[in-house]
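Removed from the display is one protein chain of the complex; every other protein chain stays in position.
Our next item is subunit A:
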Amino acid sequence: MCCPGCQAVAEAIVAGGLEHYYKHRSESASNPQDLPQALPDELQLFDRAEVQEPFVQHQGETSETWLLIEGINCAACGWLIEKHLRALPGVNDARLNLSNHRLNVSWIDSQVALSQLLTELRKIGYAGHPWQADEAAQKLATENRRAMRQLGLAGLLWFQVMMATMATWPEFNIDLSPELHMILRWVSLFLTTPIIFYCCGQFFRGALRDLRTRHLTMDLSVSLAIGGAYVAGIWSAITGTGELYFDAVGMFAFFLLAGRYLERRARERTAAATAQLVNLLPASCLRLNEQGQTQRILLSELRLGEQVLVQPGALMPADGCILSGQSSVDESVLTGEYLPQPRVEGDQVTAGTLNVEGPLVVEVQALGDATRLSAIVRLLERAQTDKPRLAELADQVSQWFLLFLLLAATVVGVIWWQIDPSRAFWVVLALLVATCPCALALATPTALTAATGTLHSLGVLLTRGHVLEGLNQIDTVIFDKTGTLTEGKLTLSAIHPLGALDSDACLALAAALENRSEHPIAKAFGRATQAADQVDSFPGQGLHGTIEGRQLRIGQAAFVCALSGKLAPAIPGESGQWLLLGDQQGPLAWFVLDDRLRADALELITSCKARGWHVLLLSGDSSPVVAQIARQLGIEDARGGLTPDDKLAALKVLHQQGRRVLMLGDGVNDVPVLAGADISVAMGSATDLAKTSADAVLLSNRLGSLVDAFKLARRTRRIIIENLIWAALYNSLVLPFAALGLITPLWAAVGMSISSLLVVLNALRLARH
């Protein structure tokens, strides 16, 4: 157990008899302390009728709602949540969708309250948020279902059509009577019609759109083949002469829809789950009334000019001015400054930043859209519209292919018209069907799907489709510092003993004191072996406590030395946060806390440079640490003290130079650049806003995974090219035979299946690593 949070979770799980969770989980759980802190009284707010109204459905005694669950890592989590909730009295049902992390729960109002369910979830280490289907999510769900229906219908009908059509082929030599021949033609026509009108609509619409924009794409050639084969089939059913290509129609529809469905699923897997969680602001806050009493209210109830009490460890609910209290505020998500900034009466605070030390009374000056945070979000929207599009390989290839194909079809048609006008149509049709770029259309989606799955298991989640192909066109990389190249939290980097005690003894004493504190700095000291008594916290100064009868202080030098009455020693170093430990005799040791470089940062930078990429470090931090880290990692171009606007301007300059930019970042201040870069990657520990505006998320937080992703992107490109070459080769090989009129429906079907299968198998090689 690493912390009391994990221990509490484990105890709750074992007490519920749910220890099988540990047997089957495939990923270790996230640390419960990383989840957003919610106070019991904040959860109580969810029991109020007007709060529940938008997202809870009542039906007599029972209520039902959807919750979005944070902290799910693998299938075992889903089982744990369902079992734990179902075991509660009053809960009718709990069902978790592992793909999008949504929990559907229904309960009886009189026996259990929603806040109790949320508390129980939290006890086993998950955070539940009320979830409402917005328009986009609803549209996505309907589209997913429609895609599934189209795929299933195409598959089911294709098998039947194939049987009916194949029976009419002379190669199988079934002695059909003319009436049965006729009946089978009509049956296949009857079965193919739903495929055309229900499943293939998207191809025809795509082709129409492309014709209007005078742009040749795969949709056009697919539509030509499918439409041609269908119309010819009607003709042949009516007249009883000519070839039947209905099975080819079914095969195209099924293969192409399957390719698109796979691609859609790979892309939307967890993107939908992260997209919902843009909660940079707290859900509720403590309002002070005239008598100085606090009342917990929803953020939407807060008005300008009101006073709020912000407890240490809570987020600022609005922009405002400090009326009383002193504390330090962690603004790293907004500015990239890695140390909490001291704030006293009269100072301005910004919504979304974290109050670290003491309680603050803040007068609300800006809310909602007027806050600085919202200004950054608007910057993000502007950057998104300027985002350049990376050209896709398959698009370029298919244009040339299609042009060539249409030319060939015209020439062949004209020549056959001269030789034998009655056969001209059938030869051109056979040519169109046999060369239909089925394999060409599958080449890219299958490769991308396989590679996306592999990346997911490496801890890189792709949320947009162009990343894998685009990675090969990148020539510049921008890194953020705090939280990206560094870990973004304070860790103990050095101990300088001053008196009789050595470093280990001093650390033990400091840890004993700090373990009694909620301050984020306290975590850096690790677990204590000794226990401290009567520990008092002095905001902005430090801690005072007793260990084995010995009075000790840790914190600011002046505060610590006041205990012994000696003169405070000067801070000997430059960067980082310096804390002094002392007792009644005098100072004992200096502790240096600093933000540490990630272990694999150097590997990533080296690998980027080995690819000949231009590497930049853009940070909002104005301290000398930026230059120091750049030196350590060998980055020549490092700039500090940048605002989000400055970062975006830097990106624009790079774009004007014609560079293709990859951005890796995590904070809200990186968000506009993430949105505007050709490819953007957000850290898994990043703010939700950063994750949703990025094209990929580094779930594992291991920079080394990114190096693997670069390698995989290269391999993916190679496989796509191989696939395209194979598809083009097959199509050009079959072309002469089709032109000579030697291709019958049987050979068209055999050729297409083999080439499609080959492409898919080749793409599956990417699933191995």
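Of note:
The rule is short, and it goes like this: contacts are C-beta pairs under 8 Å (C-beta built on N, C-alpha and C of every residue); 3 or more make two chains touch, one makes a residue touch a chain; residues count from 1.
Note that in this section contacts and distances are computed from a predicted model.
Selecting from "Na(+)-translocating NADH-quinone reductase subunit B", "Carbon monoxide dehydrogenase small chain", "Peptide ABC transporter permease" or "Cytochrome oxidase maturation protein, cbb3-type", the unshown chain of this assembly corresponds to "Cytochrome oxidase maturation protein, cbb3-type" (UniProt protein name). The chain omitted from view is touched by exactly one of A:Leu118, A:Leu157, A:Ala207 or A:Val333, namely A:Leu157. Touch with the chain that is not drawn comes from one residue among A:Leu43, A:Val187 or A:Leu724, which is A:Val187.
Of the candidate positions A:Leu45, A:Ile69, A:Leu96 or A:Leu360, contact with the unshown chain belongs to A:Leu96.
Across A:Ala15, A:Ala87, A:Ala141 or A:Val414, the residue that sits in touch with the chain not pictured is A:Ala141. One chain is missing from the display, and on subunit A it is touched by residues 20, 23-24, 74-76, 78-79, 96-100, 141, 144-145, 148-149, 152-153, 156-157, 160, 164, 176-177, 180, 183-184, 187, 190-191, 265.
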